[in-house]
Every structure is written in C-alpha cells, then in structure tokens.
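One structure, as structure tokens, below. Some questions next.
As you look at this complex, bear in mind that one protein chain is not there, while each of the others sits in place.
Showing chain A:
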Amino acid sequence: MNSTRDIEALIDAMAKLPGLGPRSARRAVLHLIRKRALLMQPLADLMGQVAATARECLNCGNVGTTDICDICASEKRGNGQICVVEDVADLWAMERGQVFKGRYHVLGGTLSALDQVGPEQLRIPKLIDRVDAESVTEVILALNATIDGQTTAHYIADQLEGRVSLSSLAQGVPIGGELDYLDDGTIAAALNARKSF
C-alpha cells in the first residue's frame, strides 16, 4: 500500500484551484500537514460545512448558505435600486466599496454569440420579474466594459425600456491611473464622458 497516496490525491485536487499549480499546491499541502490541528482540521470542517449548505440565492443569484441571501432579506436594502452584475465576484467587489445600498442581480455571465450564450442561459427573465415584483425604480447596469458586457447591457436595456429608469457605470480614468499607461479605448471613453470642472 502506498503511504502517500492520499496526500498525493490532495495535492492533485489543490493544484486544480485557480492560482495554484502542482508546486504551489505541494507547498500548501505541506504547510497544512505541519499545522494539522491549528489549520487543516478547522479548514476541513469549514469546507465540509460550506459544501453542505452553500447555495445560490433564489432571488438574486448571490452565493450564501440560505435560500434568500442577507442582502435580499434586508429591509434596508430595498430602496428601489437593483445593480446588475455579471458574476458573484463582481457583487463582492461592489460590496467591498460599501457605496451601493440597494440590491443586486447576478446574471451568471454575458451574452456571447460565438460561445453560444443566449438570454435564456442567463438570469435575465428573473431580472424582468423582479423589476415588476419589487417596485424597482432604477436598474444600474454594472457590467464589464467589454464588447460582451456592453452587448448584454444593451440587450437588458431593450427589455426594460420604458418600465424603469436605467443607468450604467461611468467609464474612464481609474483612481491613481496615469494617462501614459492607459489604452486608447479608455482614453476615448474618458474624453467622451468628460465633465465640467
């Protein structure tokens, strides 16, 4: 019997995680083994717990451990604004900013003709239902500034036209950005969206 078979299997599994390769997975597993009681066991317990309870919010598509996530359940967040994002990672990024006080809607991707992703593969019908059901006054399209992201934004805008106020995130120079390092598309977008000073 191979005494390291399970450890090798763990390294192989860890190496499949984003950002990790075989070498870094080996290092991480070795570190966990050295700190079995302090790190590995609590981590294993938490992973088992989350694996059993993690699910998508039935309302917005956020990830949580209950059927309705905390944001959707909170009365305070029901201010009539819904921020549409592509992915849960984008929702988390928005929440880190602690600026937006409304609710979210996670599409689960963007329309892509070449990858054969159509509206029915995304959560667009659910968004339209929510606009009617939750007395929404404004939908903020916080989709990526890519061709696919903006194609999706225009498609949603067409579906919701005349039913609710629509807005999108501004495009331009990021905080700390230097013009010399920006691509021509960003500079063009920034110039088009210039404001009086």
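A few points about this structure:
As a working rule, a residue touches a chain if its C-beta (ideal position, glycine included) is under 8 Å from a C-beta of that chain, and two chains touch if they have at least 3 such contacts; residues count from 1.
Keep in mind that, in the parts below, contacts and distances are computed from a predicted model.
For the omitted chain of this complex, the UniProt record lists the protein as "DNA repair protein RecO", which is one of "Multisubunit sodium/proton antiporter, MrpD subunit", "Aspartyl/glutamyl-tRNA(Asn/Gln) amidotransferase subunit C", "DNA repair protein RecO" or "Alpha-ketoacid dehydrogenase subunit beta". Contact with the chain that does not appear here is found for just one residue of A:P22, A:P125 or A:G185, A:G185. The chain not displayed touches chain A at residues 18-19, 113-115, 118, 145-148, 150-151, 154-155, 157-158, 183-186, 188-189, 192.
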